[in-house]
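The block underneath contains the structure these notes are about, expressed in structure tokens.
And now, chain A:
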Amino acid sequence: MTREMPVALAARDIWKSYGTLEVLKGVSLEAHEGDVISVLGASGSGKSTLLRCINMLEVPDRGEVTVDGEPIRLRLHRGRREPADRRQVDRIRAKLGMVFQGFNLWSHLTVLGNVIEGPVHVQRRPRGECIAEAEALLEKVGIAAKRHHYPAHLSGGQQQRAAIARALAMNPKAILFDEPTSALDPELVGEVLRVMRALAEEGRTMLVVTHEIGFARHVSNRLLFMHRGEVAAAGTPEELFGGVAPEQFRQFIAGYHQR
Partner candidate 1 sequence: MTLLRLFGFGPQGWGGLLLAAALMTVAVTLAALLLGAALGALVAAARLSRRRLWRLLGEAYTTVFRGVPELLVVYVVYFGGSTLVSQIGAWLGGEGFLGLPSFLAGAIAVGVISGAYQAEVYRGAYLSILRGEIEAAKAIGMGGVLRFRRIVVPQVLRFALPGIGNVWQLSLKDSALVSVTGLAELMRMSQVAAGSTHEYFQFYIAGGALYLLMTTLSNRVFGAAESRVARSFRGGIGWQPR
Partner candidate 2 sequence: MIDAGFLLGTMRQLLAAVPTTLALFALSVSIGAVIAGLLAWARVGGHPLLDRFARGYIFVFRGSPLLIQMFLIYYGLSQFPAVRHSPAWLVLREPFNCAVISLALCTGGYAAEIFRGGLQAVPHTAIEAARASGMSGLLLFRRIIAPLAARAALPAYSTELVLMVKSTALASLVTVWEVTGVAQRIITHTYRTMEVFLCAAAIYLVLNVALVRLLMLLEWRLSPDLRAPRPLPAA
């Protein structure tokens, strides 16, 4: 289904080290529009770093990232690689939504304030329009009643749903999820996964780093399994869970089931 869709984002041959520690060793991925790609792997496998390289919160030492057909230009400056054009990076980031493990809502703004901040100040859209859209989004994720509250007064699950609404408000081409449920109490995980599933069914392009095997298996249409900085397995959930998977992947899944 998704093979014919245009490429929303792509990362080619990404290498990244911190000092002597090699975190990513030549990783590539390609997301077509409508793809929901889950990235699995043990801690330290490099999955979060890969995600953060896509919107340049980390800059890869080698390799190229392309978003919506536009490659992000990098240059060498004092021995370090950095974005060549700050404005291009900002523009591209505005096209990508990101949902963090720690929610990262702005604590001095209300929930509504958080959601309209990007549209009003980065996209420069009229405030009235942004508020109307924000309220619809908050309704959609199920926390419209909390819109005038401050993040500190919300539960973890509510905060994360607000963060998702904030990402959606920018009308992104693709949404990046960095372990969105890892910091939540178990009983709050479900409400966030439900929202994410609804987004997937809408046809949103999503790149999800997660430990939720159920989501990976039933909601995503492609999986990436990372091990020690490399892609150790890639394919559809049917393929990887059906028995064609490499040993490392099966051990990883088995480890999870034993908990």
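The candidate set was assembled so that all candidates are chains of the complex that A comes from, given by their letters.
By definition in this document, a contact is a pair of C-beta atoms (placed from the backbone, for glycine too) under 8 Å apart; a residue touches a chain by one contact, two chains touch by 3 or more; residues count from 1.
Just so it is clear, the model here is predicted, and its values are computed rather than measured.
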Legend entry - Neighbour of chain A by the touch rule, complex-wide, chosen among 1 or 2: 1
Inset, instruction - Would you tell me which residues of chain A are touching candidate 1 in their complex? - result: 55, 57, 86-87, 90-98, 100, 102-108, 117-118, 121-122, 150, 152-153, 163, 166-167, 170, 176
